[in-house]
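Every protein chain except one is present and positioned as in the full complex.
And now, chain A:
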Amino acid sequence: MTTHDHHLTLTIPFSTPRQAQIAYNAISPDPQLKPDQFTQMLSVSDTIASCDEPNNPGRILVAEFEAESERVLRVGVNGFLESLGVVVGCLKDLDYPSS
């Protein structure tokens, strides 16, 4: 992986470990369009720093970004957030409890 000057890390809390894993699995397959300029590393963390409920681990999606410029970083992170929005929308409104 190329190392770039511009970094950003986002931590996205989900209510259950399952939801965090679903978000990870849904977003991960798509390749980055310009891997030489922008990289995106996703992981599901089970350690939560400064959280209200430390007894419920494994619910944070960690997204680490590296880009060659601020502009590329902004565009790439926006793309990630747009995808994440779809996942969260589905989880929020379509995650019917299985009978």
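Keep in mind that, in the parts below, contacts are C-beta pairs under 8 Å (C-beta built on N, C-alpha and C of every residue); 3 or more make two chains touch, one makes a residue touch a chain; residues count from 1.
Here is the rule we go by: contacts and distances are computed from a predicted model.
Undergrad: UniProt names the one chain left off this complex as which of "Glycoprotease family-domain-containing protein", "Ribosomal RNA-processing protein 42", "WDR59" or "AIMP2 thioredoxin-like domain-containing protein"?
TA: Record says "Glycoprotease family-domain-containing protein".
Undergrad: So that we can see where the missing chain sits, which residues of chain A does it touch?
TA: 22-23, 25-31, 82-83, 85-87, 89-96, 98-99
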